[in-house]
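This is the structure I have questions about; it appears just below.
Complex shown without one protein chain; remaining protein chains in place.
On to subunit A.
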Amino acid sequence: MEHQRDQPVTLLDVRDLQVEFHTRDGVAKAVNGVNYCVDPGETLAVLGESGSGKSVTAQAIMGILDSPPGRITGGEVLFRGEDLLTMGAETRRRIRGAKMSMVFQDALSALNPVMSVGAQLAEMFEVHEGMTRKDSRAKAVQLMDRVRIPAAKDRVGDYPHQFSGGMRQRIMIAMALALEPDLVIADEPTTALDVTVQAQVMDLLAELQREYNMGLILITHDLGVVADVADKIAVMYAGRIVETAPVHDLYAAPAHPYTRGLLDSIPRLDQKGRQLYAIKGLPPDLTAIPPGCPFSPRCPRAQDICRTDRPPLFAVSHGRASACHFWKETLDER
């Protein structure tokens, strides 16, 4: 996938990213060669269970990985063609916040509890755009209005704990979008919220994305949320991508047994199914990932080759790939 000179450069292009954590039990390989890219206006959903490496990848992209114990051991993170991993700290700091930003799961711990939300929003404009205190305050109220916080003017001096969970998440979104970034990474932005509030927040996020034509990476474990908003999906397992596909293709016919297992294991809202399919066993210990395909111990389709040869990402069709030796058979199952 080499870029032609006259083609527009991809917004974010992650290439063969590797991240390790040094723990008491040994070296945990949290991310083992992740590749994905996002274009302006596009939504990429990164789907995975706990420990799949989906959040660590995002932290590495944003440059907020806890290190030590975490360490990026390889790969490139190209933002508009420039590698974020090799650029100077100051250059990177300018990009982060202004050009790319992040929405976290837990707004209560991500916001500063002893600073009013207005001051936290205003600070962004003072630091990045050199606005005066008065102007930045006015901007903060505007932003709070934009994310539909009722009576924004009266609430600009309130502290995070005075807002409900949904309202706090709106403030997080306001903060992430304050400087109109090109890329937003949202890490489980609605997991802590109730469904009716989740719907409000996801709608808001999608609307703002359209308005600013941002690239959005949505990290989640919820197959429902993904189906609702994503353009394409990357499914992660044990630190690697096992399947990437446009959203409609993946739900219609998954090309990896893990994706298939996930889809079959969720209960349905529109029908009372029979027994749920349960993927047997547990995800592997990241300090001792099995040789061959890391999913092979749990895979109903595993053969000898799966236990010895690590499957690369096979191209399935345009924009689709699967890291399974038997992707054809898996695809034909449906």
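FYI, a residue touches a chain if its C-beta (ideal position, glycine included) is under 8 Å from a C-beta of that chain, and two chains touch if they have at least 3 such contacts; residues count from 1.
We adopt the following convention: contacts and distances are computed from a predicted model.
Missing chain, UniProt name from the options "Xanthine dehydrogenase family protein subunit M", "NADH-quinone oxidoreductase subunit M", "Rod shape-determining protein MreD" or "Oligopeptide transport system ATP-binding protein": "Oligopeptide transport system ATP-binding protein". Only one of the listed residues, A:Ala110, A:Ala227, A:Ala253 or A:Ile289, touches the absent chain: A:Ala227. The residue from A:Ile61, A:Met236, A:Leu262 or A:Ala321 that touches the chain not shown here is A:Leu262. For subunit A, the residues touching the absent chain in the complete assembly are 49-50, 150, 164-167, 194-200, 202-203, 221-228, 230, 247-248, 251, 261-263, 265-273, 275-280, 282.
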